[in-house]
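Complex shown without one protein chain; remaining protein chains in place.
Every chain is named by a letter (A and B) in the order it is written, and numbering of its residues begins at 1.
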Amino acid sequence: MTVEQRLSELKISLPPAPKAGGIYQSVLIRENFAYVSGHGPMRDDYSYITGKVGVDLNTDEAKFAARQTGLAILASLRAKFGNLNNIQCLVKSFGMVNATPDFSEHPLVINGYSELMMEVFGEDNGIGARSAVGMGSLPGNMAVEIEAIFEVKSGDHV
Amino acid sequence: MTVEQRLSELKISLPPAPKAGGIYQSVLIRENFAYVSGHGPMRDDYSYITGKVGVDLNTDEAKFAARQTGLAILASLRAKFGNLNNIQCLVKSFGMVNATPDFSEHPLVINGYSELMMEVFGEDNGIGARSAVGMGSLPGNMAVEIEAIFEVKSGDHV
Partner (left out) sequence: MTVEQRLSELKISLPPAPKAGGIYQSVLIRENFAYVSGHGPMRDDYSYITGKVGVDLNTDEAKFAARQTGLAILASLRAKFGNLNNIQCLVKSFGMVNATPDFSEHPLVINGYSELMMEVFGEDNGIGARSAVGMGSLPGNMAVEIEAIFEVKSGDHV
């Protein structure tokens, strides 16, 4: 089953690919790796889930924001490649939570993203290396920001 | 002298490899590189050194936590490869200190990790690129978290 077929089966629909909010490329490909810029929890109308986790959002709400961030990343990858079938695997992710200084459940928050990647790419290819950490602040007060590296199937990259 | 022989000579014993605290792999290998997930300052009994650096821990205590984090990373690498002899070199490290907003001695803290890597892999292979920075918060209020990339000897990776 291809990744796109799995997305259909899971009834996961992706938001529009976010526009870069600065001088950078959302996805850059070098050799067999796709470097994905920091993405945020974008809704379908391009607005973002904002607020400090630990006071404005609880862990479950922030976990949902992390999943939404994952959908935005998938949308950017699809926009870059045309479809998601030539993603070989998730390599590493850096999951950042816009949290209060005493927040401690970052791994549970970022699991919202990691569960999505595992569903979409499978256990063999969708579980990468990861850090889940707390930032002092994030652009536009986004609740979550995640950057990642994916491996691209050999010969399929531009 | 192999890395394992050097560890013996230095009388460095590693803690048990930490269990992943979320949906990720502690170490993922792609091509010749080992991507190491964020690790914390784990003690031998699996508990972590916690607290804000600058108020709960001073710089020396946090430096010790950074060394302990390095030991946990070495434990994960050994668990992945069976031993540490097929690590070629340290490539890069991202050293994160759970610090108060006015803390400024992050490099001295992360040196606790970097000194360990230099001892274990030698000056030629144990000094990589590095950033040492202050986070707003970390999982479980850990004092330090470090992620890293190591190069694996060609042909030895899975």
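By definition in this document, a contact is a pair of C-beta atoms (placed from the backbone, for glycine too) under 8 Å apart; a residue touches a chain by one contact, two chains touch by 3 or more.
These figures come from a predicted structure and were not determined experimentally.
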Sole contact to the chain not displayed, among A:Asn83, A:Ser137 or A:Ser154: A:Ser137
On chain B, residues whose C-beta touches the chain left out of the figure: 32, 89, 91-94, 97, 99-108, 110-111, 114-115, 118, 127-137, 151
Absent chain, residues of chain A that touch it: 21-28, 30-31, 35-38, 52, 94, 96, 101, 134-141, 145, 147
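What we mean here is this: only the chains that are shown with their structure count from here on.
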Chain A and chain B: spacing of chain centres that average the CA atoms, whole Å: 25
